[in-house]
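I am attaching a structure below and will ask some questions about it afterwards.
We show some of the complex, not the whole, and keep each chain where it was.
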Amino acid sequence: MFEYCADPSQLEGFRWLSCYLTTGKHMSLYWSVVTVLTLLAITAPVALAFGFAGASAARSSFFPLRWFGKAYIALVRGVPDIAFFLFFVIALDQAIEYLRHKVLCPDWEEPIRQGNDFVVCQAAKMPLSSAPQWVHESYGFGIAVVTFAIVFGAFAANVLFGAMRAVPRAQLETAEAYGMSQRQTFWRVLVPQMWVFALPGLSNLWMVLIKATPLLFLLGVEDIVYWARELGGSKTPRFTDYPHGDWRMWYFLALLVFYLLFTRFSEVVLDRIMARLTHGQATTGGEAQRKAA
Amino acid sequence: MSCWQTIQDYGLRSLGWGERLLPRDNFTLCDQFTLIGSGMIWNVYFGIFALVSGFFFATLVALGKASPNPWLRKPSEWFIFLFRGSPLFIQFFFGYFFFLTLKSHFAFFSPFTAAWLGALIVLFLNTAAYSGEIFYGALQSIPKGDVEAADAYGLSGWNRFRRVIWPTMLRLAWPAYTNEAIFLFHATTLVFFSGFPAWQQRGDALYYASYFADKTFNPFVPYPILAGYFILLTIIVISVFGLINARLNRHLPQAAKRKIRLRPNLIR
Amino acid sequence: MNTQTPVIQINNLHKAYGALEVLKGVSITAERGHVISLIGSSGSGKSTLLRCCNLLEDSQQGEVIFKGEPVAWKGTGHGRRPADAKQVLRIRTNLSMVFQQFNLWAHMSILQNVMEAPLTVLGRDRAEVEKSARAYLDKVGIGDKCDVYPAQLSGGQQQRAAIARALCMEPEALLFDEPTSALDPELEQEVVKVIKDLAAEGRTMMIVTHDMKLAADVSDTVVFLHQGLIEEQGAPEAVFGAPKSERLRGFLSATQPS
Amino acid sequence: EGKTIRMGTEGAYPPYNYLNDDGKIDGFEIELGNELCKRAELKCEWVTNEWDSIIPNLVSSNYDTIMAGMSITDERDEVIDFTQDYFPPTASAYVAASEGADLESGVVAAQTSTIQAGHIAASGAQLVEFATPEETVAAVRKGEADAVFADKDYLAPLVEASGGELMFVGPDVPLGGGIGMGLRESDTELKAKFDAAITAMKADGTLNTMLKKWFGEETAAY
């Protein structure tokens, strides 16, 4: 990075550190922070949408839809995310390629399953093997987003489902009495009132989601933890200009600080939303707000 | 070898009983089911003990966070923040490191570097923090009339809490808390995956599942088996929590109750 | 509309909560522009009857007929439900209710509470609705409380907001469940005036009340409900002046100044 | 034919494959792999994948080869194909903090589900498994384990750098076959190309030069 970094073994103290912290590998670490934040920023709304759809489906009066919603919530919620990531991604990838294969290569004779191998025609590969590396990475990233969204969507669905039930009957009844249709009651009364009950659960889910990002490497996305582990492990002089012992401790401390800061930031935002939702409501929270004012 | 024989040999392998060596080739479905099932003993152990002990501590922490007294509030806030704010595997890492350091100074701490105690403590603190926050959130949404009536009747301290606030808090927190319980059981798979060492191949379900995946190079058998076990476990957790939920909500009007009963329990 | 067709007609209605029989065959007819008062002791099923009227509660037997159109049912006994969701909606749109516990929507300001149904259900113009909502709130005397949440109102203010909400729908018929329970005598007089105006406009009303004076003041028919059955009904002069049933006499005796 | 061959590796196993200071993939296998591709006239591209799913991802065609210090074993050979070995059969070794470490019944650390772990499990010693190789060595340093049992080539630089804190103890143990390049069983054509290239490199001595460069003068060669 800096000119004086040419021979790190001659450097000491701050200069050494400045060179060390700006190696290409560290840049990858910093870049992975962006990756993780992007992933969170995309996953959260998508998962919420999945959750909302799941919860609405589970409440639906149309039997197959209700059944589907409930099965989704029950099954996906049942599987530990690690286990899910360990086989689901490959399965998802194969499923996509299988479908593409069926569409794109109708006259392909060879079987798709050859012994252990899963082989589709070149045109069906996702992404094409000739595609540049960034396409592969984006695809992996996209698959990761979908997988995360499916998993956390199930939990979000459960939270929203519970929150919808926590809205007092009388409030919905009144809407019905005024001739609001199911739909209107849902969107005008149930959904707005639900948030106040759902928010604690959703905040919690958000926190869990943030903390689940270290599993990203299982999905082939190199996340901060992957790099911290990689950088922190002891390095012998043969393979690096910056040999050091087991420094995982320090890297993990840095991660800890990163996660804590991010959590703090999230909390501030969520608290604001909560304060807005409880404003003027007949709950302990609303009451405390009033008394504090 | 019959499957029954396999069960006898490996059913309690995760605890160190039965065959010393794991199967090394010709893996049958029975092998996989038995060993992964045997590993579930650890997941259940970690889950139940952390959940039960964490529940009580979480209640205290939630009350602490809601308390006007800064000497109670600040530590509770920090505790929740620290454990909710960091990934579990970092907690495992530092927990293990911390116990290791303690152990080198005081022999008393030797058992703490073993997963059965060390990881349990980390999980306990972790779930206490998450549940504490959930309970705290519920405390904030208790209907004000209920609390006011309690105040007006001179219910105070422990009684006010135990008789009026606590039941309502639990009722409101329950769906989110159910989620947390499930998360906790899922988190137990991290113990050996990235945290504490496994001794003599005595590991949890994920340990054995990845053992098989590694040996057979086929993730589509052992992991779905693991998933199946966990779905089963989750369904049990959900039904137990659902029963408690039904009890917590038993005052809801008849109509609502009838609707609840029509819903199979597993979706809550 | 044929003015001869009653707006609300209830025939031999039966309703039980589980094993508890609350209504045991009640029939009531409310003509257009008429005001019917329901009186009866606490727990006699008055609120339940109102809730059955706009189909918030399912009943087990009997007919509910709105403007000559009987509610279609499916199932029988405890499984009986309205068959046609559209019909239910149509009926409710023409029928506003003031609840005993007010049931204001907690997440909306008072003004929003009042404007909600006209906007979303009737699809009326926002500016116009806001104008009439404010007018109704002024009419019930809480025009200055437009922007606060229900939890910040006194009991009487909440009740008035609930009344304004019902009025703003400008429905054909109104169901009031003890609309003056939290109001002082002055405001009660206001409400009496409002009710009389509404009746003059041709709106039909069913009012549950404990206030015999209110019942006497406003109603065309007074219905005395006792243990799930109509014990006596008639013009207020008849019911209050010369009660026939023993039970009603006992009930009314309590209202005489001691 | 314009097809890019995607080469899978782990990137966490020096000196076979690791990430250098620039965060780029580097190591013996990378240099070798690039050379092989050149000789086979293929366009190649490296992909890193974590170890646990490296074979499943190969068979589902997410990349086409594995060069990740993977020993040729019967179990693996059943699922995928290997080229001939490009690294002679390796030895595993014990490293301890003192000469007298008890390897027969003491505590021996190994990485979870490796051949080494399997070996210790079958011996009389008490196996303790860690998720990463890093931790196995750390366990010896901390005194949690009496010795660590791992690939000798992995341990050698560590012992060298430890300044006497760590040392090899006991005899080396030959485990597994040589290291080869993994391919899908259906990819016979590609396998033939790489086999030919390896044979050529063995014949003209370039492979030996490369081995000496990465593993030191006294390493086994062809």
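Labels A, B, C and D are assigned to the chains in the order they are written; within every chain, residues are numbered from 1.
One rule holds in what follows: a contact is a pair of C-beta atoms (placed from the backbone, for glycine too) under 8 Å apart; a residue touches a chain by one contact, two chains touch by 3 or more.
Predicted model, so just to flag it, every value in this text is computed and none were measured.
Trainee: Could you tell me the overall stoichiometry of this complex, given each chain kind is only shown once?
Mentor: In total, the complex contains the protein chains as A x1, B x1, C x2, D x1.
The rule we apply is simple: only the chains that are shown with their structure count from here on.
Trainee: Considering A-D alongside B-D, which chain pair is linked by more C-beta pairs in contact?
Mentor: If we tally the C-beta pairs in contact for B-D and A-D, the bigger total goes to A-D.
Trainee: In terms of CA centres, which chain lies closest to the overall middle?
Mentor: Measuring from the global C-alpha mean, the nearest chain centre belongs to A.
Trainee: For subunit C and subunit D, what's the span in angstrom between their mean Cα positions?
Mentor: From the centre of subunit C to the centre of subunit D is 82 Å.
Trainee: From the C-alpha centre of subunit A to that of subunit D, how far is it in Å?
Mentor: Distance between chain centres, rounded to whole Å: 33 Å.
Trainee: Please report how many Å separate the Cα centroid of subunit B from that of subunit C, as a whole number.
Mentor: 51
Trainee: Which residue numbers or ranges of subunit B touch two or more of the other chains?
Mentor: 144, 193, 210, 213, 217-219
Trainee: Name the residues of subunit A that each touch 2 or more other chains.
Mentor: 86, 90, 116, 196, 248, 282, 286
Trainee: Which positions of subunit A touch subunit D when the two form their complex?
Mentor: 23-28, 86, 90, 93-94, 97, 114-120, 122, 125, 129-130, 133, 136, 217-218, 220, 222, 229-230, 233-234, 236-243, 246, 248
Trainee: Taking the touch rule as given, give the residues of subunit D at its contact with subunit B in the complex, in rising order.
Mentor: Residues of subunit D touching subunit B: 52-53, 55-56, 59, 75-76, 79-80, 109, 112-113, 117-118, 121-122, 126-131, 135, 139, 142-144.
Trainee: For the complex, which residues does subunit D have touching subunit A?
Mentor: 2-4, 6, 12, 14-15, 18-24, 26-27, 45, 47-50, 52-53, 56-57, 59-62, 64, 79-80, 132, 134, 137-138, 141, 157-158, 160-161, 184-187
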